[in-house]
Structures are given as C-alpha cells and as structure tokens.
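Taken from a larger complex, these chains appear in their original positions, while the remainder are omitted.
A and B are the chain letters, set down in written order, and residue numbers restart from 1 in every chain.
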Amino acid sequence: MGAESDKGDGDAAAVPTDSDLGIEGRVMHCVVGGAHAFILRISSFFGLAPLRFESRSNGFSVGLSNAMCIYSYILVTILVICTVFGLVAEINVGVELSVRMSSRMSQFVSTCDVLVVVITAGAGVYGAPKRMRNMLKFMESVASVDNSIGAHYSLVTERKLCAILLAILIFFSVLIADDFCFYALQAKKVDRQWDVVTNYIGFYLLWYVVMILELQFAFTALSVRARFQAVNDALSLTARHISVPVEKIKDPTPLNIFAIRVAAESRRCANNVSLLVDTMPGKEHAVIIRNTVSKEPKLVVPPCEAIRRLACLHGALCNVVHRIDNSYGLPLIVILISTLLHLIVTPYFLIMEIIVSTHRIHFLVLQFLWCATHIIRMFVVVEPCHYTITEGKRTEELVCRLMTSTPSTGMLPSRLELFSRQLMLQSVSYSPMGMCTLDRPLVASVLGAVTTYLVILIQFQRYDA
Amino acid sequence: MGAESDKGDGDAAAVPTDSDLGIEGRVMHCVVGGAHAFILRISSFFGLAPLRFESRSNGFSVGLSNAMCIYSYILVTILVICTVFGLVAEINVGVELSVRMSSRMSQFVSTCDVLVVVITAGAGVYGAPKRMRNMLKFMESVASVDNSIGAHYSLVTERKLCAILLAILIFFSVLIADDFCFYALQAKKVDRQWDVVTNYIGFYLLWYVVMILELQFAFTALSVRARFQAVNDALSLTARHISVPVEKIKDPTPLNIFAIRVAAESRRCANNVSLLVDTMPGKEHAVIIRNTVSKEPKLVVPPCEAIRRLACLHGALCNVVHRIDNSYGLPLIVILISTLLHLIVTPYFLIMEIIVSTHRIHFLVLQFLWCATHIIRMFVVVEPCHYTITEGKRTEELVCRLMTSTPSTGMLPSRLELFSRQLMLQSVSYSPMGMCTLDRPLVASVLGAVTTYLVILIQFQRYDA
C-alpha cells in the first residue's frame, strides 16, 4: 500500500512525491489524540476515514486500513443505491400522493437535491483512501513544524473544539430528525409513512456523510492554520530577539496548537526515514525555539538562521495547503455548488411562507433551520480558509517590519529579502480545483447573488394566483 | 481598564498588542481639538464614543469613561426595545390601518428595514468601547507621525470640515423630520398619529446613530489619509533635497493635518512610556522635518536616513489602517448591505411614482431625498477609503521616481529597494472583515447591479394592474 502510494496522484498533483529512496516498505503511522482523534473516529464510522486505530499511551496510532476501505465502499454504495431506488419509487408514486413532490417542477427540484447529495457523498467516500494517505503524509510535515518551534499542547482548546464539533453535529441531527418526522407526519395523512421512511432513509444518512466531510475539511484547514500562526509567533519572537525590539508578542501558549498531537514515535520516524517534506534533511528541522522552564519560549539559533528555517517551514506549510487543496478539490466544489443552489431555493420557500402565511408554523421553523444550516455549512468551509489567509497576511506584515527595522549589515537583510520574494511568489490560499478562492469575498458574492435573486423573485411573484 | 486593554482583541487582530512592559497602570489619554472634538462630542451624545472630556488650554483631553459606557449601553438598549415593540405593535394593527405596511409584502420589507437599522446601531454602540480604546491607541501612533514630520495645524480646514459635518447632519435631520411628519399626517387620516409617533420614534433615533457612526468612520479614515499625505509630502521634500531635483512639491501647509491636534502632553507621554506603535524606540521617531522660520519645511536628517524613517512611518500607518479595519469591520459590512438594499428599493418606488404619477408631490420629493441620502451615505463611507488608496499609489509613484533618479552608489538605493519591496507586500486599503475592498469599483458594481435591476423591473412591470 505504501509502495503504490504515488500511483493514485492525479494530474494536477504538481508536487513531486517520494518513491525514490527505500520507503517502499514504509508503513505510514501517526499518533493522534484529542479532538483530532475524535473527528477521525466519526469520519471513520461514516466511511470518510478508512483508518486503523490502535490505542497508545498518548492517543491513537492511525494508519490506512484495507478492511476499512472495503467497509467504506460497501457502506456508501448501499446508501447510494437505497437513495436512488427511493427517489425512483417516490417519483413513480405520482404527484398526488407524494409528500415532497406535489408537482412536476418540485419533482425536478427534488431530484436535483437528492443527486447533489449523492454526488457529494460519493466524491467524499470514494476519494477517502487517497485523501487519508495524503493526510498521513502532510501530518508528518506538520509534525516537523511542531518539533522545530517548540509547540505547546492545550487541553482546554482541545475540549472546546470537541464541544463545538459535537454542538454542530447534534444541531444537525435534530434538524434531520425533525425534517424526517415532518414529512413522515405529512405522509401519514395518505397512509404512506413507511414508504417515506424507506425511500428517504438513505438520503438522510448521506446528508450526514456530507456534513462530516465538511467538518473534516474545516478541521484539517484549522490545524494547518494553527501551524502558520505558530510560525508567525516564532517570527515575532525572532524580531524581539534582534536588538531592535519591534514586536510585542502575545502569550503564544493557549491557541497555537490544538489539532494534532504528534507523539515521539512519529518524530523519531521523521528523523530516521527520509523526510516527506521536500525541504531540508534532518539537521535542518532542528529546533528553532525551545520552551524554558518558566514557560517562556526562547530562540536557540541565531536570528539569521531562524529566519532561514522559518522561511523553509513557511514553504513546507504552503505545500501542505496545496496538498489539502488537491485532496479536497472535487468534494469542495460540489459542496459549494450545492450550498449555492440550496441558498437560492430554501430562503425563497421561507419568505413565501412568511408573506403568504398558511399557518404552518412547523414548516416555517423547519425552513428557517435549513436556511441557518446552509449558511453555517458555507461558513464551516470558508472561515478556516479565511483565517489561513489572514495568517498569511500577518507573515507578510511581520517580514515587512523586520525589513524596515533591521540594520543593513550582515546576512539578515539578504535572508529577509529572500523571504519577502518567496512571499510574493507563493500565496497562502485554498482554491479547490482552481475554480475559485475560498475566502470571504466568495461569501459576499454568493450572498449578493442570492439577495438579488430573492428581491427579483419576491417583487415579481403574483400573489393572486 | 487600561490593564485589561488587550483582552477584548478579536480573533482577526493579527497585530500583537502591548502588555509585556509596565504599562498596566497606564491610563490612555489624548488631547483633541477642533473638528475632531466636535465629532467625538456628537458621537459621545449618541453613545458611539464613551469618552470623558476634560477641557484643556489647547482642546479636550479624552479618555475612556466607564460611566459613559453604561450610558451608551442603556441608551441603545432602550431605543432598540422601543423600536422592536413599535414594530410589533404596528404589525399587529393590521394592513388596513397601518400607514407604512399596506400589504403583507410591505410588512416584510418594512420589518427588514427596521431590523437592519437596529442591527447597525447595535453593532455600532455595543462595540464602541473597544473601538474607542483602539482609537486612543492609534491616535498616539498618528501623533508620532505628526511629531516626526513637523505637521501644521490649519484652523481654516478645521472649520470647513466642521461646516461639512454640520451640513450633512442638518440635511439628514430635516429629511428625518420631514419623513416623520409625512407619515404622521398620513396616520392622522385614520386618527393614529400618536401611535405612529410612539411606534417610530425609536426607529428614527437609531437612524441618527447609524448616520453618526458613518461620519465617525469617515472622519477617522480622513485623518489617517492626511498622515499618508504628509508622509508623501515629506518623501517629495526628500527627493528635492537630493541633488537630483525630481520633484516640485505643492505648498504642504493648508491640507496635511486637519483632524487630530495632538498636544504636547501626549507627545511627552509617547517618549516616556514604551511606544504603542510597534516600530522603533524613542530616538527613531526623532524629527525628520522641521519647519523653518520662513514656514518652509526643512529636512534635518540625511536623505538616506529620512527614507528609512519614512518607510517606518508608512508601515506604522498601514498598521493603523489595519486597526481601523478591525474596529469598524462589522458595522461597515452591515452598513454596506443596508445601503445596497435601500438603493434597490428606494429608486424603484421613486421611478414607479414618476411613471404611474398619482400627484403625491410630497411623497415624490421624500423618496428623491431618501435616494440622495443613501447615495451620500455610500460616498461618505467609500470616498475617504478611495482617497487613502490614491495616496498609497502616490507613495509608489514617488518611490519609483526616486529609484530611477538617484545615483547608484551609497546607501540610498538599498533603502529605496527596501521601501519598494515593503510597498509590494503591504497594501493601503480598507477591507472590512475581508469581505470586500472599500473603493470606487465597489461603488461601480453596486450602482451597476442597482441599474440592471431597475431596468428589468421597469421593463417588466405591468402598468395595467
């Protein structure tokens, strides 16, 4: 499995992979803990992370598992078949009896809705093994960053994150259950409740898969962003270390590392085997920052060398961003399109329900919650990317300030010049399949399009009919 | 209060703040005068600037005041509650009696309108203490710029600005009063004039808060822009000072400083206590330009050193721009959205009134004035940002010309190279919450969208109904 690890690389995988040295027999393992283990466990259950978990003293050692891959494929195939058959059955019932498809147009809309969910879940699960293999690779890259800059591990942040994750999942579960009940109750009037249950159960379970996929991406992006933040903190520590005290650093402990707890084993392995990160051999990833007894981080190399190593780490992290982009490209695009379509259709029904009120409070609340869910889904995908971009800008700002403030002698200016040129050439942003950049302006344009559309629609609607 | 000054910093606050040295006991004060004192006073009255004003010989010494914070919160809470209750009362009256909500759709539109104003005012007032704390910080940064480049103080410009401010406010007051009267008169026909007064009084007062908030932002942005202008003037003075007289500078006195008059006390404090600006310690902000007796500004350091210090000042001002962005992010986004919605709805009613004339001249004039007001509101927000961007481009142009003209020996070329690289990495622009860039193309796209929408709407309208 490790041996064929770079066969599956797609066309767009511009980053060269590693198959030259003796790593054929290499089994990729990683020790994860806390929130990261939690999300991987849930993903694993829904077929989105075909991993083997082995309990260790400091977390779980994870590695790709063939058995889990087969489980994932079988699971999603069954669900997809169920959903499609359910859809066909529901269409064949006809517009008079169906609870969701009371006209030919709503049949069409509903079919689109189901197909979008099926495609997203399919893209998510069938691509999961490749995605996990990529993840195991760049997690070592991330681990080497942690190693170099003396990362902290905060249990509190870990728990907060788990809580947010659980909150979103529970909210979504309640919504799905409520939606399910609503239509089952509707169907009861025509005595078709069991048909509806069997026809839609696959659809609702696939919705879960989609949701978990989004959370998994958000989580991965957030953990990479935490490393960018750590590099920035190290940069401002370096700045303070130089005679010109340009920077006052915030206390770095509470937030710099909250995602992946890399255990000693993983670090040792990173030293023995040839590095996966395409930067420097062993000695380069030597420690830049070490935490003193008084919890104060301290620079252990001269500033000039620190800048050079931080530039390398920054480059490696940019590379990780590219890999995540490649891994999650297709699912993200499908998710964005489905969110756009849902954001057009759902608020329309909500507003029409408000204006042409027919006292269906339950339906009103349901539509409102779906609206909220779709907006949350969009933010779950976009916000981690936005934070990453913000960190990228902070790096630029810090390098700028270092440039203006350092004396013009010695190696430091030329190192900073190199860093600044590197920042000009490499941008820190996620752009799934090169289709668009995931950032807040994207949200603005989506919301703008939806608003314009709704205003036109509401203005033109004939209320007499 | 000073001690907990960096707790409230949001997630996006990439700029590290100052809590390491002994500035816990520090009480932030600033001496303001003229137009700046005027706008702060008005803001203070409407709860948007919870400051304590102490009269000094050269203006007012301002500092954050707990009492004013409480006053602000109570004021806005009461107004919001009034408005919401008024809205509910008006909806409950029914479509037959209400003067503003003659159909279910206009009920919906009106509710949106009121809620947008409530949210903007709320975002403005509840975030005011944090915003003022930020303002006090970057005002010292601004003061150090003034100090370095020998800023002038022009009473005439100050008075002009006050006059423009007053003109906008009076125009807006007249409009609000007229609008109020119009609906009160309408309501009189069904004998509900007092209901309307009590139901809408809160709404109209919140409109004031929104307007003041926009003016406050415009004012802040303009005063920062004046500093960029001053740095540019100093840059072209430096250019003239170098043997190659590349630049003919305009007389800098009348317009470079018109917003904040920083008194001696503030400057002394800037020297004693550790600097808030994260650039250079004391000696760096030594004077670059001093005004001679003949009112002619004169360079007091060698050109190479001047360039280095101006680059530092430019970086510090970019930092100030970022801080203003962070402070006003949410209110600005809400204001932009509300302006867009109003610019879609108001001209529609205006044009329909013109085409399907029903001889309601008062209503026509009122709608026209509202249109004008919303366009003015957009320009009040965007124009100061546009001017800032223009100054940023002027800096680039000046540095370019200095690069091409200076001899290729000595330190000057490398200093200019640093400056040029700094300009490439750091952009001078406002982008609230990273959603969009506040500039003229934004205005163009908003007006384009509104125009297209109106053309479609007017084309499709059925005039027989």
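Operating definition for what follows: a residue touches a chain if its C-beta (ideal position, glycine included) is under 8 Å from a C-beta of that chain, and two chains touch if they have at least 3 such contacts.
No experiment lies behind these values; they were computed from the predicted model shown.
Depicted are 2 of the identical subunits; the complete assembly encoded in this structure file consists of 4 such copies.
Here, only the chains that are shown with their structure count from here on.
When chain A is fitted to chain B on its Cα atoms, the angle of the rotation, on a 0 to 180 scale and to the nearest 5, is 90 degrees. Every residue of chain B that touches chain A in the complex is listed here, in rising order: 6, 11-12, 14-21, 104-105, 108, 278-281, 308, 311-312, 315, 318-319, 322, 340-341, 344, 411, 414-415, 418, 421-422, 424-426, 433-436, 449, 453, 456-457, 460. For chain A in complex with chain B, the touching residues are 232, 236, 244-250, 351, 354-357, 386-387, 389-391, 393-394, 396-397, 399-401, 403-405, 408, 413, 417, 420, 423-424, 439-441, 443-444, 448, 451-452, 455-456, 458-460, 463.
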